[in-house]
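All protein chains of the complex are present and in place, except for one that has been dropped.
And now, subunit A:
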Amino acid sequence: MTHLVVVGASLAGLRAVEAVRRDGFDGEVTLVGAEEHLPYDRPPLSKEYLAAEECPDPRYREEETFAGDLDVALLLGTPASALDTAGRTIAVGDRTLSWDGLVIATGAHARTLPGTEHLEGVHTVRTLDDAVALRAALRGGARRLTVVGAGFIGSEVGAVGRKLGLEVTILEALETPLARAVGERMGRALTHLHRRHGTEVRTGVAVEEVLSSDGRVTGVRLGDGTEVDTDVLVVGIGASPATDWLDGSGLTIDDGVVADETLAAADGVYVAGDVARWPNALFSDVAGGTMRLEHWTSAADQGGRAARHAVDPAAAKPYETVPYFWSDWYDGRVQFVGIAPEGADEQIEVVAGDDAQGGPFTAIYRAGDRIVGALAVDMPAEVMKYRRLIGGRKTWADALELAEQRRVQRAQKQAAKERGEGA
């Protein structure tokens, strides 16, 4: 192994090059990125970055770190355009790079509403450039914000809009937002959070047309004919894995690059991050097939694994993980670990708090005899305790026992606090 090429210079790509260098890999390493920016921290871009008075520098590492400590060649600003797995080359602009090991971590692109891409006032939130533009729009005297899509990104942006004093309307095609991510009942619980903070959420509505005047968005017309006026329109309808450049490569593409349990997509080719679809063995007994995650934690983790496997395929091991994501809404935090099985509603138990008003609460998810997921709203001490149980393939009874222990511990703490304050 003499040359590792990592395609995709976001979190997974960064962790890929760092992991092999930490392990002492002394071959050549090249990091290819479509954007001109050095790898940067994406989660804040739909959250505090939009609201902060002063923007922190979102770059993970200085340029000198790549040239120096990491000894990584950066090739930024041009996307890879083709892969030849037999000849072991990739095309980047007019250059051809030979590789001995390859990591594909090209991420995903924000979906857009066709025909609106060039309208002023219409935004997506995926890249740093997106966030800079949206931040300026939200803080530049806009009064009304409309968000298409009540997913996590749309919800975060809506929450920031309220924080900045805008009138916010979120439009969602489904009857229950986030039903696929957290189940129907918990999707309803999360929707309460918006309503509690004065955000209007309209569900089961279709965006028929985006209205504009002089090249600037003015509103949207819905399926029932009603119109919503707006100054800023954010499109938060998900992301598509960036796989176009792999057409003709021979890799299996099916909503992501399909890999085996070691993240291998072909001989010497490994995948990581939002673009990766692989069988997560931890859930094979309860949710068969493959999964693709768009979460910070799995991108970081898979980046390191994929690169280690790429430089030493003989040592490749199956990769399994308990997914984790968080989302910051208003002044609170939504955290989810594990998976929400299909038709999860009958299998959810609220073990702390009350979901009817949008929290704080903690709920756990069951599949078969196992605990497979946990959701918490504004209860930051809870989900990670369940994450250990999920990763250890523990039973539902174990989870209920932990829930009872936690209930007692919280009550004792509360009582001690009250005694302390009374003294």
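What we mean here is this: a residue touches a chain if its C-beta (ideal position, glycine included) is under 8 Å from a C-beta of that chain, and two chains touch if they have at least 3 such contacts; residues count from 1.
Note that in this section contacts and distances are computed from a predicted model.
Here one chain is missing from view; checked against "Iron complex transport system permease protein", "Ferredoxin", "RNA polymerase sigma-70 factor" or "hydrogenase (acceptor)", UniProt names that protein "Ferredoxin". When you scan A:Tyr40, A:Trp99, A:Trp278 or A:Tyr324 for touch with the missing chain, the hit is A:Tyr324. When the missing chain is restored to the complex, the residue among A:Pro279, A:Gly304, A:Pro341 or A:Gly359 that touches it is A:Gly304. Note on the undisplayed chain: of the listed residues A:Gly24, A:Gly87, A:Gly141 or A:Gly420, the one touching it is A:Gly24.
Looking at subunit A, the residues touching the absent chain are 15, 24, 43, 60, 296-297, 300-301, 304, 322, 324, 326, 333, 335, 337, 379-381, 383-385, 387-388, 391, 410, 413.
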